[in-house]
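Taking it in order: structure first as structure tokens, then the write-up.
Removed: one protein chain of the complex. Kept in place: all other protein chains.
Here the chain labels run A, B and C in written order, and each chain numbers its own residues starting at 1.
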Amino acid sequence: MQVNEYKPLIVAFCCNWCSYAGADLAGNNRLSYPADVKIIRVPCSCRVNPMFILRAFQRGADGVIICGCHPGDCHYTSGNYYTRRRMAALFSMLDFLGIERERTRLEWVSAAEGAKFAATMNDFVETVTALGENKRLEDLRCKK
Amino acid sequence: MQKITRDVLIDKASALLSDGTVSCVLGWKKGEFDYDVTPAVFTTHDELIKDFVFSDFCGANFSKYLVSKTKNIEGRILVFLKPCDTYSFNQLLTEHRFDREKVYAVGIPCEGMADISKVRAISGEGIASIDTSGDKMLVTTLYDDEPVEIAPCDFLAERCINCKSKKHVAFDELIGEDGDVIDSNRFDEVARLESLTPDERFAFWQNELSRCIRCNACRDACPACTCEKCVFDNPASGIENKSPANEFEEKLFHIIRAYHVAGRCTDCGECSRVCPQNIPLHLLNRKFIKDMNDFYGEYQAGAEVGMRAPLVDYTTEDLEPGEVFDRRDTDA
Amino acid sequence: MRKCSLDKLDLLLGEIAKSNELYLPVDDSDGSAVYKKWEKGTALSDALNTVRSPKDFFFPQTENLMEFKMQGKNIEIIDTRSELEDFVIFGVRACDVKSFEILDRVFLSEPVDSYYAMRRSHGVIISLACTRPAETCFCKTFGIDPASPSGDISAWKTESEIFFEANNEKGEALLSSLGALLQDCDNEAVEAQKAKINAIMDKLPLKNLTTEGFGGGKTAELFDDPHWAELSEACLGCGTCTFVCPTCQCYDIKDFNTGNGVIRFRCWDSCMYSDFTKMAHGNNRLTQKERFRQRFMHKLVYYPENNDGLFSCVGCGRCLAKCPISMNIVKVMKTIGGDKGE
Partner (left out) sequence: MNNLNETLIPKVGVITDVRIDTPDIKTFRVVTTDGEKAFDHRPGQCAMLSVPGVGEAMFSITSSPTNEEYMEFSIKKCGCVTDWLHQAEKGQQITIRGPYGKPFPVDDVFAGKDLLFIAGGVGLAPLRSVINYCRHYRDRYGKIDIVYGSRSKDDLLDYQEIIEEWQKDEGVNVYLTIDNPQEGWDGHVGFVPNYVKELSFDTNKVAVICGPPIMIKFTLDGLCDIGFDKTDVYTTLELRMKCGVGKCGRCNVGAKYVCKDGPVFRCDELEELPDEY
């Protein structure tokens, strides 16, 4: 019964210089994406510590997506290149522990790509909705 | 058995002590039984004669001790390094964790170290004595008159069965002949787990990690874990030094622990050796090593001083996280 | 004394489990023994003892104490405990049974710790005499007889049978409830078993370990012993010894913010950890030497001083088997105690 109404909680870490502006643009252009995407603005995608991602899952996120500038376009020259390596390692490790790989994603969204931002979020929400609730990285104490 | 004997090491240490090359010796001290050796600092020939041991049970990696032992000492400290210890030694030097000038490193050959829990599983509890002088280990228990014979393949620690190198990558002096880097099967178990379904992998790790008592021994023994203030010591982290309240915290601790040494871990295997609950923690570290080898090219932490670890480096052509899985799926 | 043949042990355990939750040592996937809840088909482990001590049953590693709900400036305190069912722990070794007495003196002395007391009152302990003591055992040093364990019910296992003797009303009530599964018998077989165990005890390498030189009132003499520095030299500062120890009872109280309230819980803590005594304005045990000393002084001097000479160690040997650097209470006792210069 509840499955039909299930709406995943998504945490999106967005780079201040691109994806966050991309999200703004999506809003300005009246492009819709689910309200269950909670955006957290970070100064650069490489600010996202693996602990942030695990914490998000602990606090009830069903999916975590990190959005940064396209490779080569980092405001700080190379931040997103590091992000790419770090997230490749982390996502692979989560997968190794048997945690659904579709729950984490890294996307490059520029400030001009409002449409891409909305599309990415819609796609990600759809993917996570299909997966259902996050059970493998949940902290029961944080569930009501 | 080890090719090198206690006497050779004592002679070497005594000579270096008496000619003033070193002021103290980091070595193994005998315990109550034949297997419970403790790392200790010796300063005289007499102390060495009295308590120094070298046997199949001298598995502890001394490199990390150098961080604390090189502080506040006069002169240099002699340390005996097995091949795998030398990788940690280099890695610590890369990270400027101790003063190279304060150390006199003597490389010693290693035939692989024993895992006492494997020995116990075969001999049964109540070990009265262990003779490691022959090719096979002879274990006498309180309950049997005849010793049990155990072959190396049955008593060697997992990390030694899959030894990655008999080559010393750092030393001031070498005793015996140097060996070679070995083409080991150390990633086989990781690959096996990767080939399982996510559900199977989840069940595997759930079972292993559920035994964790958060004693922090894996962190405290790890030669790559040398932060002055660890995130797991920081009350603001909310998970400092305390037992895991649930499965989430078990995973959080072990993911972050392994992640923090990713690219710096030399695969010395101390984490699994010290785990009182026999959790195969080295598999998490090896997963990172294997991934980085696959994604960014072969890399062995500690092979040379001053190398740049994969996670603090990049190329503009790196794989996207999504492609990582695509690639593995097509491989499989 | 009553007995049951070993092939009926499963039936017997099933009978106990009908009205109580039943826990017993079973073989874990890594080859060591662990206390697990009995289900049909669960077999009693042959291992000498479990890696984790049974103190978990009364003093769990993590335990919620209460919850707070906050709204604006207001706080509501909620006692989240629910009533416990009776439970039975089967197969507790003599040393571990003794450890309960040591914990009792801490938690049941005034003011009583109600969390511990509640668990304790609901637990029935069926001890089991050792058959194969290990080289790491030194319970005799603390006056414990592994051949005659206490507990609510004592049990002895021979090749083919298992024998039971109730030590109090609680135990008697449980044994009586098992009815026809048990037969009355004399204690001949048990006496023979005891003799066998005692013969082994005389062969143990640590049989001569003595507590001489330790005990209440020894603080001044031992606190500044020069050997503490060398003993603690290699200590990694991990919590292995404290967490496998059946008598270590130090705990921490912490808050966890769940996002919709605060859970206050307590969990085991270790005097070996660097932040154990850390305060806002400093730490009175700055180096591992002081933390290391605290652990052994507590067990061998402070605790006996406050508890009529009872030592806070039961000689189970867990720390001997599990310390990553093989430093342990036996080495400490031999170095600074009565055996000095042996």
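Criterion: a residue touches a chain if its C-beta (ideal position, glycine included) is under 8 Å from a C-beta of that chain, and two chains touch if they have at least 3 such contacts.
Just so we're clear, the structure is a prediction, and the values are computed from it rather than from any experiment.
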By the document's definition of touch, the residue of C:Met66, C:Ala173, C:Ala195 or C:Ala229 touching the omitted chain is C:Met66
Tell me, which residues in chain C touch the chain that this view leaves out? 65-66, 68, 70, 73-77, 79, 106-107, 110-115, 216, 219-220, 223-224, 249-253, 255, 257, 262, 264, 266, 269, 271, 276-281, 284-285, 290, 294, 297-298, 301-303, 305-306
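Please note the rule applied: only the chains that are shown with their structure count from here on.
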Could you pull out the chain whose C-alpha mean position is farthest off from that of chain C? A
Between chain C and chain B, distance of the C-alpha-averaged centres to the nearest whole Å: 30
Sequence positions of chain C contacting 2 or more other chains: 256
Where chain B touches two or more other chains simultaneously, the residues are 245
Within their complex, state which residues of chain B touch chain A. 190, 193-194, 198-206, 231, 237, 245-246, 248-249, 251-252, 255-256, 258-259, 262, 284, 287-288, 291-292, 295-296, 310-316, 318-322, 324-325
Going by the contact rule at the top, pick out the chain A residues touching chain B in the complex. 50-51, 54, 57-58, 71-72, 78, 81-82, 84-101, 104-106, 136-141
Across the complex, what residues on chain C touch chain B? 28-32, 34, 47-48, 51-52, 61-62, 132-136, 200, 203-206, 230, 233-234, 236-240, 242-244, 252, 254, 256, 265, 267-270, 273-275, 320, 322, 324-328, 330-331, 334
